[in-house]
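Only one protein chain is missing from this complex, and each of the others stays in its spot.
The first chain written gets the first letter, and so on, giving A and B; residue counts start at 1 in each chain.
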Amino acid sequence: MRWLALPFDTFAIQLLNAVQYGLLLFLVASGLTLVFGIMGVINLAHGSFYMIGAYLAWSLAEHFGNLGIAIVVGVALSLLIGAALEWLFIRRLYDRDHLYQVLLTYGLILIVEELRSIVWGDDVHAVPVPDWLAASIPLTDTLSYPVYRLWISGVCIALAIAMAFVIQRTRIGMTIRAGASNREMAQSLGIDIRFVQLVVFAVGIALAAFAGMIAAPVSSVFPGMGNQVIIICFVVVVIGGIGSVKGALVAALLIGLVDTFGKVLELEVAGIPVLPELAGMSVYVLMAIVLLWRPEGLFGKRAP
Amino acid sequence: MSAPDKARHLRGVVAALVVLALLAAVPFGLDKFAVQFTTRVLIMALFASSLNLIVGYGGMVSLGHAAFFGVAGYVLAFAAPDYEAANLWISLALATAVAALLAAAIGALVLRTRGVYLIMVTLAFGQMLFHLFHDGSFSGGSDGRYIYVRPSANLFGWTPFDLDRHVHLYYLVLALFTLAVAGMAVMLQSPFGRALQGIRVNENRMRALGFATYRYKLVAFTLSGALAGVAGYLAALQFGVVNPEMLGWHLSGSALMMVILGGMGTLFGPALGAAVLLLMELGFQALTKHWQLLTGAVVVGVALLLPRGLAGIARLATRAADD
Partner (left out) sequence: MHDDTRRRLMLASAAALALPPLVARAQGTKLRLGLMLPYTGTYAQLGVAIENGLKLAVAQAGGKLGGREVEFVRVDDESDPAKATDNVNRLVTRDKVDVLIGSVHSGVVMAMVKVARETDTLLIIPNAGAGAATGALCAPNIFRTSFSNWQPAYPLGKVMIERGHRTAVFISWKYAAGEEAAAGFKEGFTAAGGKIVKELYLPFPNVEFQALLTQIASLKPDAVSCFFSGAGAVKFVKDYAAAGLKDKIPLYGVGFLTEGVLHAQGDDAEGLLTTLHYADSLDNPRNKAFRAAYTKASNNMEPDVFAVQGYDTGLLLAQALDKVKGDLSNRAAVVAALENAVVDSPRGPWKMSRAHNPIQDIYLRRAEKGVNKVVGVAWKALEDPARGCKL
């Protein structure tokens, strides 16, 4: 077995890359944490709304000439879309096996992808970084760090704190948790469970779209971009433990580490190159290990 | 068995024999393309039926089933020398054994989880293997590998059929499909099969009754992986190409779709689902460039309106006839 070590300064920067990527992953997976983790609805089409968000950011930013306004309008639009979807489809599946949610949202992926193609076409687009965030900070003589990436990290941290606060400490959060853990009791307490579910699902979709909008300037906007993130989002939620915002954050950071160092470390076992050749497997290996060790995820509640 | 049950059972057997006879007649009435297409339908039907064994009868939902399908295909590609034919019987046995072993190993690990976690952890193993074959240098990478010469059916110097002829291949696939489904039917009536179905309904109760449920589930998972392997082997044999997408989660997803569309936990539902889904794709493509919109709409419709699939409709119909 042979490892190639990294010089310290490179290692430190890679660590920064890992954290930054991890936070971005948390942002993308945050809506799924809410919908899957707290409501228990598997939404395979989560990535599709990430894509819709990116396309909205692009077309609205062109229209308004300002990414900020585009994001506000885009979030409002996606809240509406989310509410409509819940009302039309999702609410019919709460009492059914997860299998049907998988199936329904798989169908939604196909539909959303085609609608995107009809509405916006199949081109690749870029969304410019807002001027006030366009700078870079020099780190070494050759490398600098874009401020926008650091800004995204900041947004992610703020979002993580806000989500944890709302869910754990506020009345709305308690309502949501009550609704998720015991529907009958929540109803008997006079909570309009249907309305709560509608709102939570809509917020989940809006979060997916919001992630797409924030990430659009660094990820660019292209067909099929949702399919690339959806699996990794599930990995985040499942490793973290379903229902745990803290878990999702820790899992996202872990994945950031594994993905980043999987690409740059060199590892040979018995003369066969393992890393970085098989870096694509690393995240899934991590997931398998975690779930075999703790089947309920890092911060999930033990199954009764 | 009560009298109406017996009648229904008999009716099922008769219907199955009629369908089998029709399938056996396919090469006589239809052209080469139709025969090839039916071959593919049967292969996917076998794949979907294997998934049904764990999803429909065992209550274990897997989103990584294509891994066994794909790996068996690769086994054929590795077993076949470049310019000679591999032996059908040996390579088929080998591919099935490898798929079964892999399923046993993965099953031993993943069956400790259940529900949503099981869906996700099977997905993780599937993706892991996908990347192994996609990124590894041993497997031909993203372009996959060719099987240049179809295996020969040589059996101790006697070659009963020639797989280069599409009709012969068709009958081989039909025979294996029939065997597999018949085997499943027998197995499901056996004590093992009844225990498995009991576990799906209430695992805790079965455990309290003294069943080692984990072991039952593992055996079912392994069997299902082996059958998926047979299907993957046949797909590689028919196409002469293997590629990493044979292990991808999209294929696992379509197989799940076939199972639900046709009817989970029914013997012939998944096969019906495979046929309908493949025919649907064929038809929709001819209609519009945005044909996946239509496929998506059907998928959504089935999820909402047909939880028991097409078999559910059939059951309602026969029940109405009985009443």
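General observations
Throughout what follows, contacts are C-beta pairs under 8 Å (C-beta built on N, C-alpha and C of every residue); 3 or more make two chains touch, one makes a residue touch a chain.
The structure displayed is predicted, hence computed values, not measured ones.
Among B:189, B:202 or B:285, only B:285 touches the chain that is left out of the view.
Considering A:69, A:88 or A:126, the position touching the chain not shown turns out to be A:126 (whole complex). Listed by residue number, the positions of chain B touching the unshown chain are 31-33, 36-37, 40, 131, 134-135, 141-144, 146, 238-241, 243-246, 248, 250-251, 282, 285, 289-292. For chain A, the residues touching the absent chain in the complete assembly are 7, 9-10, 13-14, 17-18, 20-21, 113-114, 117, 121-126, 128, 136, 138, 140-146, 148-149, 218-220, 222-225, 228, 259-261, 263-264, 276-277, 279-280.
Just so we're on the same page, only the chains that are shown with their structure count from here on.
Contact residues on chain A toward chain B in their complex (touch as defined above): 36, 40, 42, 89, 92-93, 96, 98-104, 106-111, 113-115, 117-118, 231, 234-235, 238, 242, 277-281, 284-285, 287-288, 291-292, 295-297, 303.
Residues 55, 61, 63, 109-110, 112-117, 119-121, 123-125, 127-128, 131-132, 134-137, 249, 253, 256-257, 260, 264, 290, 292-293, 295-304, 307 of chain B touch chain A in their complex.
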